[in-house]
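Rather than the whole complex, this shows some of its chains in their spots.
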Amino acid sequence: MRYGFLGPETTFTHQALLQALAEMTDDGATATEPVLQPFTSVAAAAAALVAGEIDAVMAPIENSVEGGVSGTLDTLAATKRITIVAEQVVPVTFVLAARPGTALADVTAVASHPHAQAQVQGWIRASLPGAAIEPASSTAAAAQELAAADPSADPGAATRAAICSPLAAQHFGLDVLATAIEDNPGAQTRFVLVTRNHRIPPRTGADKTTLVVHLPHNRAGALLEMLDVFSIHGVNLSRIESRPIGDALGRYSFSLDVEGHLEDRRVAGSLRALHRICPVVLYLGSYPRADGVRTDVAETNVDGSYDAARAWVDGLSELITPQDDPGI
Amino acid sequence: MRYGFLGPETTFTHQALLQALAEMTDDGATATEPVLQPFTSVAAAAAALVAGEIDAVMAPIENSVEGGVSGTLDTLAATKRITIVAEQVVPVTFVLAARPGTALADVTAVASHPHAQAQVQGWIRASLPGAAIEPASSTAAAAQELAAADPSADPGAATRAAICSPLAAQHFGLDVLATAIEDNPGAQTRFVLVTRNHRIPPRTGADKTTLVVHLPHNRAGALLEMLDVFSIHGVNLSRIESRPIGDALGRYSFSLDVEGHLEDRRVAGSLRALHRICPVVLYLGSYPRADGVRTDVAETNVDGSYDAARAWVDGLSELITPQDDPGI
């Protein structure tokens, strides 16, 4: 199996992919050594997936601070015959890493990407108030350059540290001087594993289904009607995001995660209703929830209730007289 | 065919049955002469129907002034294996009838049932201000007694008139001196023809379906949810009536007529949803509307929309990997 991911190496997306592969190995699902390949964009990875160059793509879909990841959402909506088959949640956490032998007290300079520095500036002020801040093109690059430094040519390397992901520190052989140095702990990013072959994993009872829906017209009533469909079927939404359709201001599509699997009658029933009332409904996959929390389903919405209702109406329908029957 | 009806003869129910039989004859549907039998209550007629003594029953279900006819609604809800197969609407109108030879100017006394007299008192005051009012046990009895009078023994018969239905005047051979003498014109009663054999007439495109529904619990939310089901499927209600379930104050069932036929996907879908959320759903039949008005159905609710939605979801469902499949 060949896996693409949003690179460069040691990004959180890379970490999400390694997490997923570790779980598969635990399940005994991977016989041969997987090949991992970074891409510069989700769109590029998806194109390689469709072209058959790789077999799956890991991509970020939702961040607890920034919200939906537009590039992934738009690529998923625009690419045909791909399916989300798994999700991974990765904590967004940073470490202070240095070359082996460097102690925290030695550090006089800190290198990282400005975005990461912004998220740890409180810790830096408190713990390394005198350190110089040096920019790098990415957190991965900061770690890689520090690891690759030649101390004889670059004496500052011994007193320099990098702010990077735990994976980057490990990957490039750096020592971790401090962990969880982000100012707002608890941030998470959710990733999805996407495949080409349109095989939907069987339901586990703790599943999610991802959809993209265009509303029939630009008014509150249509969104209300869409949500009403899920409500009638007892299907909860765990994510809803609006995305512009692109043709005019005020025209939106909605990207949704709902609790349940296509095999659940209540989800299939919701999809059928959406198909009737919405001009576009894209089914992007059903897959096990990362948190493993089983969905609590009311008695009126279990498969048995749907099956009993169908059997009842089918029984009645057998009594309908054919059009050419003389009748009573 | 043997037909029961709520008697006595010449009631509006009798007239509704004759109307229905005339329509069937026009359709060439009745080969042999039907037998008509009056019953003293709808319950008694329904019992005879279930026992196989008669083949169909005509019963009043809804009056534009008095509302739902409780006896019929309760009997329909309580009797198993009977089906409404047709409806008839009859105008509630009265005539002034007298023995042949009597002119309006001759009339000095008017006989009728007090209920009917109440509905024509304005006309009597204006047109026969000096007439004596004589009670009768029914409008039919007033007409019959007048027709059967022996003028030699009852000289008043020549100057007496009866307030009765047009059918009664005709049936008992009386002359009609004035028609449509009711003070509030436009009143109507709706009747249903009920059969035993659970054969549902094929849809015509201008159909009604009659249901009885118990709500899951005694609160506004349940009724709202029930109505929401019909709204989602684009199914209009043409009649809704509450009836006490009988076990406690505040516990209601609902008797409903909806526009459409069990063959309509939108009606079948509504029934399935009701079956899931309501403890009791009784299907009492689908039948052509008396007014022949075809139901206007939105594009999202035509059969084709339901079929396309089902085909789409079924196609997706084929991609679900079996539980024992090794997967990716």
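Just so it is clear, A and B label the chains in written order, and each chain counts residues from 1 on its own.
Just so it is clear, a residue touches a chain if its C-beta (ideal position, glycine included) is under 8 Å from a C-beta of that chain, and two chains touch if they have at least 3 such contacts.
Model, not experiment: these values are computed from the prediction.
Novice: Since every chain here shares one sequence and 2 of them are in place, how many copies does the full complex have in this file?
Specialist: Here the complete homo-oligomer in the file comprises 4 chains.
The working rule: only the chains that are shown with their structure count from here on.
Novice: What is the Cα-based rotation angle between copies chain A and chain B, on a 0 to 180° scale and rounded to a multiple of 5?
Specialist: 180
Novice: Just how far, in Å, is the C-alpha centre of chain B from the one of chain A?
Specialist: 59
Novice: Would you pull the chain B residues touching chain A in the complex into a rising list?
Specialist: Result: residues 1, 29, 55-56, 83, 85, 195, 197-203, 225, 228-229, 232, 262-263, 268, 271-273, 275-277, 283, 286, 300-301, 305-306, 308-310, 312-313, 316-317, 319-323, 325-328 of chain B touch chain A.
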